[in-house]
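Every protein chain except one is present and positioned as in the full complex.
And now, chain A:
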């Protein structure tokens, strides 16, 4: 089997530049940042022994498409490709998918969730009518008050006698069962060690006996936390109401609620839980998750025009923790779709704005950079004919020539004249366009399309303009408010992003802690089960007759 192979096999080191990744399909592949190549074949030094392609033999033709730019000119890669390609495709549950994995259904990347404990059977507790004793799949049990809709791992004291009766009745049944079934009885003592968590079916009544001995050896009374266990007011009026139907949904809700009580249970060494998927951590809101995913796309500078499949193939985002804030590939694609539409729209608008920019600005900027009295217009034109602004059809060549001559003649003026010209220009611009919040990088077109602005050398010009702007008043109300609103909008967006990133961190930490706690708990449970195992064996050694005689008084 593959897992066994994997655990003993040690992969040779990757060649420099290559990194290992997991494709959404679960395949390992390798990516080279520099060459932007990717491959299934582990890139190792040629001396290294050949390694099997990491893809499973069951990999389908479509899954292949998850690898971009397979370099099939490399015979090794090609062979690996073909060897998988030629495999029969037995993949039950494989999505029918036309072409293109992202198109329908897509990848099934997420591992199946761990089995979760759930109620299996229930029994009314005689004499305590609203109370029900619920047994779970993993053999745990809890008391449930169907009226108050509350449940307790720790059996309330006042229910204990009645439950003890139930347990005794069950032992009796069990003992009779042994009588009628020799095989079962003889097998019982040699039962293998403590049941594993992964074992799903504790159908066995054995486990129930574990619980019984649990009660009988007085472990519950021993732990000394009785006062802390239970809010007695919950129990006081519990008997006032009749029994209530206990539906599947109720049970599910109860188990979910029990997840929250779980900490206390654990501290006391009680309870047995399987909420390993981080349910205990406060979940991220869906909006936060979506926004985090979008932040990630923006941070990676993903081209919004790129197709989703190629994005996945390149694997840039799959290792980011924000990739998994959304649970399914379908959800991810949906958010990507939304993000890409908005981004494309933004880009469009930005370009429209740029297009509106006066073509003269680029031309004048070039004049400032390249024009010199040493060149006649014809020479200048020939020399720079490849420049965009020389080809721009929005300007006539005649105008370009006129501006060139004017610019050259201005070059011959003294600095003081140029400065006073610039001052005149600036003074002609209304306060709504030029004010103390303007900056040298955001000057209005009225300034930028005037040769007087371009005639001074950049450094002294910018200094001059800066000084002039500083002496201006604030912009008239309307435009100023707009600017302020924009500032507030960006500040708000920043704050929101900070919040959701914190939520993500919190969640990750909580998941870590939960994992840690699960491990500790598992260890504890194993130890406890071993102990109970011994108890059970002892109990089983009590002969059938002995047991029956023990119980005889109650029967009478």
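What we mean here is this: a residue touches a chain if its C-beta (ideal position, glycine included) is under 8 Å from a C-beta of that chain, and two chains touch if they have at least 3 such contacts; residues count from 1.
Please note the rule applied: contacts and distances are computed from a predicted model.
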If you look up the hidden chain in UniProt, what protein name do you find among "LSM complex subunit LSM4", "Bud site selection protein 31", "Ribosomal protein S2" or "Radial spoke head protein 9 homolog"? "Bud site selection protein 31"
Can you tell me which of A:149, A:173 or A:306 touches the chain that was removed from the display? A:306
Of the candidates A:341, A:394 or A:534, the residue in contact with the absent chain is A:341
Touching the hidden chain in the full complex, which residues of chain A are there? Just list them. 61-62, 64-65, 68-73, 78, 81-83, 85-86, 89-92, 94-100, 103-104, 303-307, 309-310, 340-341, 344, 347
